[in-house]
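All protein chains but one are shown at their positions in the complex.
Right after this comes chain A.
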Amino acid sequence: MLLRTRGISINIEEPVVGRITRNAGYTGDNSILICENGLPSSRIEKFACVLTNQESTDWQGDHPVVFKVPSFEHLNEGDLVVVSQDGNIKTLYRINSFHNTLLATERCNSNCLMCSQPPRDRNDTHRLYGIYEKMIPMIPKDCFELMISGGEPTLMGELFFQLLQLIKDQLPETEVHVLTNGRSFAWNNLAEKLSDLEYNRLMLGIPVYADYYQMHDYIVQAKDAFNQTILGIHNLARYDQRIEIRVVLHQQSIPRLTRLSRYIYKNMPFVEHITFMGLEYIGYTPYNIDKLWIDPHDYMDELGEAVEFLSGQGMNVSIYNSQLCVLPEALWKYAKKSISDWKQSYLPECERCNKLSDCGGLFTWNLKKHSEHIRPFA
């Protein structure tokens, strides 16, 4: 799935955020027109920007246009994009998807061995916030769910709270799922500040990878991260914030996994959801694969015990990023089709499988690295 394309920009002085249309007669605000057969002779000024596959050779206008865009296939009527000065056209929101994510910042105070989206140390928060400030009011009000991820979103500082307030005001019916390492909430005032938003559609997804600080800190490559995260969760619970715990399954997290499940139940029984997630083969993971890889088939005992213990105590548990043929049947009821549409794939042999429609499949990038035990059900 393509989420980015690029052409040659003219007259773009600041990023243009708008809604894609192919209808030259469209009259809404903030529209970005796609013209595949040459620029229209009139009404071009009604659009915030025009995108075309044509050459720019003889064009003389003073309106923002991007020429020579190689493909528009991935853009649907109503999608939201940002067009930058350099001609990049980035999809921000896809109208036909339930999996829309705002990247809050690329900065992070952790550096997880298996990070799927390695952080970058540059201050991008103001630039990104500027884009989202324009984009969020354009999102359809019936948007079911928005994910906010990073990097570490809370590193936006004050803007993090402003962003949530904006979403709450503009999209009161939308579920908001923030992926954060929770460390910032070790400072109680930030947990309190979050609760001041009185945002009951907000859920924080927070990773905990071990019950023992040293192992967790090693996995996230950050000293004191474990204690900060646990304190953060504790503070958030103090203010009745909704919390999800996310556990990524790999060679380092498996040995203490059943202990972790008991730790969660005993110390954080208030969390709303716990999810155990298969490893993504992207970002840092290929680099650290020797430290991380364990065939999922080989951790099913530990996973089964952890999941069934928590579920047995009445907690809400899921398994993400796992294929049905690798899971024992007793665990199928916990398996969710969790992989976002644009990054989900199947192996060639999966075509023959009669459980395909119930199976979450693989991350596209995991086609290169997956369990040796994937077998189609016949």
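Heads up, the rule we're going with is that a residue touches a chain if its C-beta (ideal position, glycine included) is under 8 Å from a C-beta of that chain, and two chains touch if they have at least 3 such contacts; residues count from 1.
Basically, contacts and distances are computed from a predicted model.
Among the names given as "ABC transporter permease", "His-Xaa-Ser system radical SAM maturase HxsB", "Carrier domain-containing protein" or "Multisubunit potassium/proton antiporter, PhaD subunit", UniProt records the absent chain under the name "His-Xaa-Ser system radical SAM maturase HxsB". Of the candidate positions A:Lys141, A:Lys223 or A:Lys368, contact with the unshown chain belongs to A:Lys223.
When you scan A:Cys35, A:Ala48, A:Leu155 or A:Leu327 for touch with the missing chain, the hit is A:Leu155. Touch with the chain omitted from the figure is made, among A:Gln214, A:Asn316 or A:Ser345, by A:Gln214. Seen from chain A, the chain kept out of the figure touches residues 107, 109, 111, 113, 118-119, 121, 154-155, 157, 184, 211-215, 217-218, 221, 223-224, 227, 230-231, 234, 256, 259, 263, 265-267, 269, 288, 309, 312-314.
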